[in-house]
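Let me begin by presenting the structure, written as structure tokens, before commenting on it.
Of the protein chains in this complex, one is absent; all others appear in place.
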Amino acid sequence: MTNNQAPISRIHLTFLAAAVLSLALGGCGQKEPSAGGPSGGGSSKKTVEIRAKGSDTMIQLVTAWAEAYRKVKPNVFVNANGGGTGTGFASLQNNSTDICNASREIKKEESEKVKSVTGKEVKEFVVAHDALAVYSHPSNPIKEISIPELTEIWAEGGKFTTWEQINPAFTGKLTLFGRQNNSGTYDYFREHICGKTPDNRQREFRGGISEMNGSSEVVENVGKTPTGLGYSGMGYKTPGVSWLNVSIVKGGPSVEPGADAARSGKYPIARKLYLYTAGEPTGELKDFIDWILSPEGQKIVSKEGFVSLN
Amino acid sequence: MKENPFASTQFERRKFRRANLNKWIMFSFCAALIIPLIAILVDIFVKAAPVISLDYLWLNPANKGKEGGLWAPLVGTFYLVIGSLTLVAPVGILAAIYLNEYAKEGILNRVIGIAVTSLAGVPSIVHGLFGLGAFVLVMLPAVNSVIGSPNDRASNWQAGLLTASLTVAVMNLPVIIASAREALGGVPQSFREACWNLGATRWQTIRTIVLPNSLSGILTGVILTISRAAGETAPILFTGVTFFKFVADAGWEKIFPYNPGEPFMAMSMHLNIISNQISQMPEGMKYGSAAVLIGLILFVNSFAIILRVWLRGRKRW
Partner (left out) sequence: MARLAAPLDSLLVMPEQVTNKSKRKFNFFDSIEKPTEWFIRLCGWSSIIGIAAIFLFIFKEAAPMLPRLDWVTFFTSPRWIPNPAPGNPASFGALALLVGTFTTTFIALIIAVPVGLGAAVYISEFAKGKVKETLKVVIELLAAIPSIVWGFIGLMVLGPLIKTVFTAAPGSWWGQVMVTLHLASAETGAAQGTNLLTGGVILALMAVPVIVSLSEDALRAVPDSFREAALALGANPWETVRRVLFPAARNGLLAACMLGMGRAVGETMAVLLATGHNNRIPAALTDPVRTMTATIAAEMGETVFGDPHYRVLFILGIVLFAITCSINVASDLIIKGVKKANKA
């Protein structure tokens, strides 16, 4: 027995040694890049990291900028993260991000908070326009909708739950798709569509809305649901969905979401997209924002389906 | 004609038929589990086939994952697995040794047993909350107060590989304890007794007899831990994984792209994001990353199975 056992346990030990060795190597490897990695700056040409965090609507846009900017300046890494506009402002406070991408304007409390924590004034850059489109299934014959109707559909206590209440041309229960409750899109849509209560308070969204984690998820689900209705940025349009023309009052002239309509403010639910920094940007950060505002950066805005500044 | 007294009666025949029917019903349960599963897997792999190539594994994702390959998330998952395993394997195996070789039957042992089962049952998202509360919000600031300076942001660690590995390690602790304990329990008591009788101490017995004889079993458990660490998403969601990070396209930095204090990409998170958050993601890329993740897990698991079969063939007690 012992004679048989000895060589076998040696094999075992070889196994163990191999396992331990590979673990140890892996462990070392893991730490290695801290010397020469993007943030370490130890290598010959200095690499700079810019962190951008905030709106999920803008993650598509900021990632596209980041990828294109590497061709302009290979040593600048822009790391884009989502998480929602609110999260972006919170990160701006504790200096864990350089840029907050925001799909709504900063609130007064937020800018005061940033100032009180970092001691720097918040600097705002309008980088693009966006129209919030109201998406429906391509098979849906209804192609127009007014703001008061949208209010009845989306707001808490609203009257509309089926399509025929809006227009007898189409029947079925309304299946609503919106965004999750910390996105700037959610905030913006609530403010501009849900309206006010009689005692002049903002109305909330009704219950029973599917709250999606990403802008494209809304569009994708509307495309799969014949009775679906959803709101999302204009840039997320796919061939699988159609959007509704929006009028300010019922029967009034309706406007299709589009670049010019959004820029001129004719389209009623258009908004600006912002970048915020704490204090005046300097160095590489300034260059990056200048590049975004340049024609080259703005070309990417239109390519990603948003509305460029001019 | 005389009736055969041994022929089964009507009642017996009915009973037999029913028993047989029940057996087939139970078999069909197994089939109902396995056939759709295989159909689904085949479906995924067939839809993924057009995109899968060596380049798909070797290139970095581009254009938000719509183009390019899977290198950055793959390598992130690799380091996550290595990191969590380095942290959990020694602790878990030693804990199993304690439970199997040292602990006496009693209240303490019982409490530890219940702690292991409870830990195994904690939902993965709660592990994620724990990782956020403990490692990201408490441990990292402490680490940064030692190694980083408040003015130089680059010197401070963020939630990243280290925090995520720690979280996944805690999650895998009960898995590894349970499997290692089973492996140790499989070593016959007589082996230990023989060793003690030769005058060896407890530690010498463990080191020279118990561990070598249970090593393959322990290794099987470790492999299962690998597959679990590679697939988990919820625990790393808030503890360091990121949706997109630049990884060098060549050179050493492609092999070692992440340092422990930096957010990283992981396969599971990548699949999560591209399957429903990116506009107009090509179907092939979605199925491709799902197929690679499944393939990875099945590959790792088949190692464990082969090892076990080999172990059983070799076992002499």
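Chains here go by letter, A and B, matching the order in which they are written, and residues are numbered from 1 within each.
By definition in this document, a residue touches a chain if its C-beta (ideal position, glycine included) is under 8 Å from a C-beta of that chain, and two chains touch if they have at least 3 such contacts.
Computed from a predicted model, the values in this text were never measured in an experiment.
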- Filtering B:51, B:81 or B:97 for touch with the omitted chain leaves B:97
- Task: Name every residue on subunit B in touch with the hidden partner chain.
- Result: 15-16, 18-19, 22-23, 25-27, 29-30, 32-34, 37, 40, 43-44, 90-92, 94-95, 97-99, 101-105, 111-130, 132-134, 137-138, 170, 173-174, 177, 189, 192-193, 196-197, 199-204, 207, 224, 227-228, 230-234, 237-238, 268, 271-272, 275-276, 286-287, 290, 293-294, 297-298, 301, 305
- Residues of subunit A in contact with the chain not shown: 82-84, 86-87, 89-90, 107, 162, 171-173, 175, 180-183, 186-187, 190-191, 201-205, 207-213, 221, 224-228
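Criterion: only the chains that are shown with their structure count from here on.
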- Message: Taking the mean of the CA coordinates per chain, how far is subunit A from subunit B in Å?
- Response: 32
- Item | subunit A - residues contacting subunit B, complex | 4-5, 8-9, 12-13, 15-16, 19, 23, 26-27, 29-34, 36-41, 49, 56, 59-60, 63-64, 66-67, 70, 77-82, 95-96, 213-217, 219-220, 235-236, 238
- Message: Considering only the defined contacts, which subunit B positions touch subunit A in the complex?
- Response: 62-64, 79, 82-83, 85-86, 89, 153-154, 158, 161, 208, 211-213, 215-216, 219, 222, 242-246, 252-253, 255-263, 276-281, 314, 316
